[in-house]
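Structure first, then comments.
One chain of protein is taken out of this complex; the other chains stay put.
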Amino acid sequence: MAQGTPLLEVQGLKKYFPIKRGVFRHTVGHVRAVDGVDFTLRAGETLGVVGESGCGKSTMGRSVLRLIEPSAGNVIFEGKDVTKLSKSQMRAMRREMQLVFQDPYASLNPRNTIAQTLMEPMQIHNIGTRSSQMERVRSLLDRVGLDPEYANRYPHEFSGGQRQRIGIARALTLNPKLIILDEPVAALDVSVQSQVLNLLDDLQEDFNLTYIFVAHDLSVVRHISDRIMVMYLGNMAESADSDELFIDPLHPYTQALLSAVPIPDPDAKRERIILQGDLPSPANPPSGCPFHTRCPMAMDVCKREKPVWKEVKPNHQVACHLY
Amino acid sequence: MSTNVGAVVQAPTKARTGKFKKSLKRYPLVYLGALIIVIMALLAILAPWISPHSPIATFNNALSEQGIPVGPSREFLLGADGNGRDVLSRVLWGGRISLLIGLLSMIINLVVGTVLGLIAGVFGGWVDALVMRITDTVLAFPFLLFALALVAILGSSLWNILLTIGILGWGVMARVVRGQVLQVRELEYVQAARALGATEWRIMFRIVLPNVFGPVIVLSTLQVGANILAAAGLSYLGMGIQPPTPDWGGMIQDGLTTYTYAPWEMYSAGIALVITVVGFNMLGDGLRDILDPQSATRQ
Partner (left out) sequence: MSKVLESTDLQNVLEVKDLQIEFKVDEQYYKAVHGVNFHIAPGETLGLVGESGCGKSVTSMSIMRLLKDPTKVSGQIIYQGRDLLKLTENQMRQVRGNEIGMIFQEPMTSLNPVHKIGRQIGETLLLHRGMSASRARKESIEMLKRVGIPRAEQIVDEYPHQLSGGMRQRVMIAIAMACNPSLLIADEPTTALDVTIQAQILELMKQLAKENGTSILLITHDLGVVAETCDRVAVMYAGRIVEEGSVRKIFKNPQHPYTRGLLNSIPKLTGERKRLEPIEGNVPSLRNMPDGCRFAPRCPFAMDKCVAHNPELFEVEDGHRSRCFLQEGGQ
């Protein structure tokens, strides 16, 4: 599925949010939301990013698009370093990389009709005439499985699943190469989730799209991704091809995560690893390996040294002192 | 915004009257408030034609031999004041002054408050801090005291009074606008526009401003009532519209001296003032219910 030169290369991406206190709002510390992420993505490939809330997966996605300005690192898209672009160059670049949001209710302007929402990207980039824009809107709606006659309706007249289709249509308007999907099905009903996942599959094939799929639901991520990256507290814990990760998870965190997912089969017998305690605060991450406070296999070295990112099996990397 | 997309008329015109009845039932306050304001405004506008007498003319037959003003009668429907002038005519003419001050000073509030609120919300950082500290300062002054001082310095002409009220009353407006801007800027659909490459200016005018309108309209309506009261307060304290020009605050103060034996002047002006202010408040509160998407009465 994945061949050719990389479309996107992310190197050492970091995002630290300053914590400000007092009358003069001086910085007293940093929340390390993303603390060094590297990956390469080829055209037509899907990278799944999983992790629990606060692991930095959403911030990572938005930093790649520079919707959140990264603190450090390079984002190389088709050979160009996106982080070095000026504001106006960046605006032009946005045609190539788009975002689909989690909440189909909040991400559409309630005051605008669907047609207005879908024409906006073309107006921003001065593409086409009104009538050609409208033509595009109709074909987009048709493509995402909505009746083009709905163009003049308002968002509140649609269900969650239909709104998410509109959000996807908006992201497609400018023919982007890369789409970052931030929990695109988390807010949808189970029966509608699969409709949207199938749509995403079809669109990827038709337009040779590259996806970064950020989600917390492991079965959904497994379904859609070619590669999966597991994040914990702003750090990469493990990365492998989708099937490989589920067959042979190496990082104790990945193992716990997989074992915690409830399976809709009352006969499924498996050993459950129940992690103790909560996620530490990213403002004050543990020393050494960020996972050592909850890790059932923690050793002395884990408290002292941060494990390096290494390839343990072909195409399968992990950051853990066990390997 | 763009209407080229095709008309978005969902409800056939047939249903209009039914819709009006339904909204009247749901938001009776708005309609009652608006009705009161329309009536008061019409009375004020038409004052030159409908008032039975000149508001500043004194009539010999309006005072008894002891100099006591006559009560309501066929000639003086609401009685006369201590100077032998017709109270009804003065209430009608006074409404012109009160409404004019209320509206014009609100417009000053609106312009200053919205502009400063937008600047603070959009630019953020030290600009925001500076503008908001100024706003806090203005809000911290006791309004009437400050207004009295200002009018005393500038002189109490109509324009100085409405300018004073306009300049001192924008604080709340600025705060609300800034808050709304900050809130709207973080909304997901604004993020979406940004992700599409929209400039900050486009976001400002296309998305943020329309969202600010609602609360600003509500606040402006309430501000008119408050400003009318403030002007009346200044007049009552002798720093408002100078006699013999009639205005409600001045009439209340004037009527106080004759209160024990001729209370009609004070009552007439006072009731007119209360009705008008209540009308504006009803309209403002009602509009808030309609325009606020979070309010429970809207689904």
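So that you can tell them apart, the chains are marked A and B in the order they are listed, and the count of residues begins at 1 in each.
Keep this in mind: contacts are C-beta pairs under 8 Å (C-beta built on N, C-alpha and C of every residue); 3 or more make two chains touch, one makes a residue touch a chain.
This is a predicted model, so every value here is computed, not measured.
Touch with the chain that is not drawn comes from one residue among A:Thr5, A:Ser132, A:Ser159 or A:Asn284, which is A:Ser159. For the chain missing from the display, the contacting residue among A:Val28, A:Ala92 or A:Val261 is A:Val261, taking the whole complex into account.
Annotation: of A:Asp81, A:Asp189 or A:Glu311, A:Asp189 touches the absent chain (contact as defined above). Of the options A:Ser53, A:Ser86 or A:Ser131, the residue whose C-beta touches the omitted chain is A:Ser53.
In the full complex, subunit A makes contact with the omitted chain through residues 52-53, 159-162, 189-195, 197-198, 201, 216, 218-220, 222-223, 242-243, 246, 256-268, 272, 274-275, 278-279.
Convention: only the chains that are shown with their structure count from here on.
Subunit B has its Cα centroid 50 Å from the Cα centroid of subunit A. Every residue of subunit A that touches subunit B in the complex is listed here, in rising order: 65, 67, 90-95, 98-99, 101, 103, 106-113, 115-116, 119-121, 124-125, 130, 134, 151-152, 154, 167, 170, 173-174.
Only residues 1-2, 4-8, 187-189, 191-199, 202, 207, 210, 293 of subunit B touch subunit A when the two sit together in their complex.
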